[in-house]
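Report on the structure given below.
Here the complex is missing a single protein chain, while all its other protein chains stay put.
== subunit A ==
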Amino acid sequence: MHETDLAVIGSGPAGMAAAAEAAGLGLRVALLDDQPRPGGQAYRDVDRVGPMRGAVLGPDFVDGRRLTAALDDPRISHLGGAGVWAIEPGFTICYSRENAARLLRARRVLLATGALERPMPVPGWTLPGVMTAGGGQILLKQAGLVPRRSVLVGTGPLLYLFAVQMVRAGINPAALIETQTRGDLARALRHMGGLFGGWGYMTEGWRLLRVLQRAGVPRIVGAQEIVIEGEDRAEAVRFRRGGAQHRLPCDTVFLHHGVVPNPQAARSLGLDHRWAPRQQCFVPVCDAWGEAAAAEGGVEGVFLAGDGAGIGGARAAELQGRLAALRIAEGLGRIGSDERDGRAKPLRRQLRRELAVRPFLDAAYPPFAEALRPDDTTMVCRCEEVTAGEIRRAAAQGCPGPNRLKGFLRAGMGPCQGRVCGLAVTQILAEATGQSPDETGYFHIRPPIKPLTLGALAALAETGEAVGTDKTAPGQGDAA
């Protein structure tokens, strides 16, 4: 079995920065990601983006090349196209790559698995042509695709950024249908203190809004009763604003009302999670270096960095990745605690600045209330096609939480393993039973956390060679 000092799961900003920092301190690093190329979602496929697409996406995106370039270090093995399906204490990383299961031994493990879009169950959200705004941005980043006739629905700065990127690409979205209200903005201004720290983000936000205004992209604020219409695919978005009903025809609908930590790997290791009321999601419990607290029976000594440890954005993720790498290198005896703390100090200062704007953003762009409390006929679990009404009926019949719900309705048992609906299921059950989200809990996530074919597993079991044949695995071509 191959051995390495540090296995980093996820090659977005947190994972890439952690890998480079750790390698710079002398550690051998394996960087695993299910995408073939590094970048994560923030910098998806950034190395293959040409000048035209780079201009459309903007300098913040192209800046990701700084992180991918830093992976060119003999101590770092980037394992692209690797689906990590289990992490065992000690640590053994089990992953599939090129149709074979493989194992990797690592002295430390860092989860940098990023964020997921907050589930946004509104009527019609399962129709082809409906995507997350993040998904739409990925099409632009990775493939240079721009939707011909689209509507952006929901709330948050990501919608503005994506709309501006479309404007720069020459095809304006038909409209932004925004769910936050002017009252939300007024409440958010209480967090003015944070705005000074987050000034750069605020001016950037205003700049984006000005571009949209000049381009003539209509913004509807305070939209309600949002329904996506269509037979076999999305055809229009219907909504109410004030007393008036509106209907906007379109081919593509992009949904977004915030992102939440991707819980799969952290939950599968039994790490402790707490409900964060301000962010309306569960967040893993970590110390200031990103070392996670294990729940009872959970795995000790796991590190987390980036949005997977709590939403902070790409630049914060990078800083958190480096902080975790410093603590890991110190724990493995590569640096002393004085050096660790000295190197960490400027990173912590920058991190505070990066995070200063978050309380304002969380208050100004709260999740869409109707999607947190979908009406009874709206689909919640997309895989098993379970509606909100069915979940409420199960609660009325005595179902106390998400794991019992699997027995009632199979919700969360489809291929996505609850990645899309998990948070919505917890919130609907919590409201129906009158319990807090912490009391209601979350789906138990068990390995394999990524699809694994029996053929791939057999390739490991039969020969034992599948592990050793990975030419890019750590240790090869390296004296260590």
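Definition applied: contacts are C-beta pairs under 8 Å (C-beta built on N, C-alpha and C of every residue); 3 or more make two chains touch, one makes a residue touch a chain; residues count from 1.
Just so we're on the same page, contacts and distances are computed from a predicted model.
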From "2Fe-2S iron-sulfur cluster protein", "ABC transporter ATP-binding protein", "Membrane protein" or "Multicomponent Na+:H+ antiporter subunit C", the hidden chain's UniProt protein name: "2Fe-2S iron-sulfur cluster protein"
Touching residue (missing chain; options A:Met1, A:Met52, A:Ala396 or A:Ala458): A:Met52
Chain not shown: contacting residue from A:Gln35, A:Gln320 or A:Thr426: A:Gln35
Of A:Gly58, A:Gly144 or A:Pro218, the residue in touch with the unshown chain: A:Gly144
Full-complex contact with the absent chain, from A:Gly58, A:Pro89 or A:Gly129: A:Gly129
On subunit A, residues whose C-beta touches the chain left out of the figure: 34-36, 41, 45, 50, 52-53, 56, 81, 83, 116-117, 126-132, 134-136, 138-140, 142-149, 169, 171, 232-233, 251-252, 262, 382-385, 414-416, 419-420, 451, 453
